[in-house]
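Have a look at this one before I ask anything.
The excerpt is restricted to a subset of chains, each kept in its original location.
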Amino acid sequence: MTGFTLGQLAEVLDAKLDGDATRVVTGVASLDSAAATDISYLTDPRYASAARASRAGAFVAPVGTQGLPGPVLHCQSPQRALIELLTLFFPPPAPAVGVAQGAVVGEGASIDATASIGPLAVVEAGARIAARAQVHALAYVGRGVEIGEDSVIHPHVVLREGVRIGRRVIVHAGAVLGADGFGFMPDGGRFRKIPQVGGVIVEDDVELGANTTVDRATLGATVIRRGAKIDNLVHIAHNVEIGADTVIAAQSGIAGSSRLGHHVILGGQVGIGDHVTIGDGAMLGSKTGTISDLAGQAKYGGTYARPLMQWQRIWVAEAELPTMATRLKKLERRLAELEARLAGGEGA
Amino acid sequence: MTGFTLGQLAEVLDAKLDGDATRVVTGVASLDSAAATDISYLTDPRYASAARASRAGAFVAPVGTQGLPGPVLHCQSPQRALIELLTLFFPPPAPAVGVAQGAVVGEGASIDATASIGPLAVVEAGARIAARAQVHALAYVGRGVEIGEDSVIHPHVVLREGVRIGRRVIVHAGAVLGADGFGFMPDGGRFRKIPQVGGVIVEDDVELGANTTVDRATLGATVIRRGAKIDNLVHIAHNVEIGADTVIAAQSGIAGSSRLGHHVILGGQVGIGDHVTIGDGAMLGSKTGTISDLAGQAKYGGTYARPLMQWQRIWVAEAELPTMATRLKKLERRLAELEARLAGGEGA
């Protein structure tokens, strides 16, 4: 573990130091686990009391923070400072440039001299791998696949034939891009496969989680737009389009031909039916399910999805539902008695 | 991209051509993306207006379709014609027959001379791979596994020891067949593993999606019957039986020892508890959950599952639930006042 003086860190982070510039820290740690040799961080005011109780040797904190038990690097954006600290203290290992032992490269594959192909990776014929891209051990790069500059393909990823990956894309281990879409035609009680001959296009700066699947289109392309961030075990079906800067948490699934706008947020285990459109900036809470279009710039919950506030009010009201049935029955009886008595009274 | 005259296509598709038989098309595309050199298709009357607005150079359409802006190939089944078109324009690449570079084949494995084993695939001892079967790069075929004629095992598939795959089966990338069932015995606050020594049997014409898991049975076999189609990221537990021509959408899960009949349809993210029987032809909407048996030839929704129509009526009624509680309280008060007044009146 390398060490840095607080003076050095103040310079790198463009921070104002309140404390001893010669003090050395050798690690980064969270508020509750930091030791005197670590620098820690206060990125959210909710954790102010944890910060005051921390044994960290120094802190990154917002401008104006008072009362921390050690030197403070005051930053405009402590979260950005944290990202810089993590990169500084834990520099990513430089990949071995070139084609590693045992990797198999097909005829006519073009691999940039600065790219790295890990041990026992397979790169099929006609694939093109750009500068500084990394294809890790045991990954599979199919025929004619394109991988852009600085992209990272982790171990055991499968990129089937023709998949196109942009620049600075990260595909985590076990993800499968370009498997056949799920398309069949009923034919006399059986199902005939509809050939899936389209592609998958992943634009720049996308991140795809471990064991996530993105199916190829029937025709045309399944598209993940620039900057989308997709977590583990997510299912993206054929001909789906995911908008720019959209975030999808783990285990969500998007059925065929649906379109998510930009800056959509899906919580975990969300389900979107086929041919559905989700508007820009929509937010679907975890486990939400919809088979209808949802307008943008609004929050939703439940299955089928409703406006989040309405769904939460229903959830609260449901607690009374079991007794409501009984109370309703009692009211009906009492009212009937009253009506009968009044009818009797009138008749008398 | 090869080209075909409309006359050639009419013959291959057994279609009646209304237009110039010598016109050449060089691609297939959807109605909205087709160019003048493409043939497009109208497989569903809902898209008739899209068809009329399409710039496609020719159309496949049902017998009797009128008003399309170009030559039309009238077909009995336009969807079947589309399948034939896609196969014609996008012929699947012929796999390299034989054992590729770097593949490892164990002792006594039997590989048909017409089968193809991709680069860095592993075929363990005693496995049997039939005619024209394809085991793609980096796939794992365990001891004693059997793979039938014309089946395709995509990259990174794992077939653990003894798994049996029928003919014309497609297993997509990253699927795992034959991992241990999830069986434990409580023993003094801890769990002892119950050995999982059964098998997995996949019958003919089954398709299994990317990263789907089918566990081996404790004893006996987990069985996927002929023609079942299973999407990505589905979980099939030990000793489950999936009936013939049953369709399971992505991310659904079937717990241990449950049985699905034939022609069952599960939407996405459905959950079936253990030891449950689902009758033939039952249809469970996306996100349905059940821990009880469900009769066949009916539709279901919700968790726990109910008849679909009932569940949808409940969903509609729930919108009123938050105000119903208030209205009920008000009614109770008004009725009590009335009763008190009448009691007072009587007492007077």
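For reference, chains read A and B in written order, and residue numbers begin at 1 within each chain.
By definition in this document, contacts are C-beta pairs under 8 Å (C-beta built on N, C-alpha and C of every residue); 3 or more make two chains touch, one makes a residue touch a chain.
Because the structure is predicted, anything quoted here is derived from the model rather than measured.
Note on stoichiometry: the full complex in this file contains 3 copies of its one protein sequence, with 2 placed in the shown coordinates.
Following the convention adopted for this analysis, only the chains that are shown with their structure count from here on.
Centre to centre, using the average C-alpha position, chain A and chain B are separated by 25 Å. Residues 28-30, 33, 79-80, 82-83, 86-87, 89-90, 92-93, 100-102, 118-120, 137-138, 154-156, 170, 172-174, 205, 207, 209-211, 227, 229, 231-233, 245, 247, 249-251, 263, 267-269, 286-287, 315, 318-319, 321-322, 324-325, 328, 331-332, 335, 338-339, 342 of chain B touch chain A in their complex.
On the side of chain A, the complex with chain B involves touching residues 102, 104, 120, 122, 124, 138, 140, 142-143, 156, 158, 160-161, 174, 176, 179-180, 182, 184-185, 187, 189-195, 197, 211, 213, 215, 219-220, 233, 235, 237, 251, 253, 255, 269, 271, 273, 289, 291, 303-304, 306, 310, 313-314, 316-318, 320-321, 324, 327-328, 331, 334-335, 338, 341-342.
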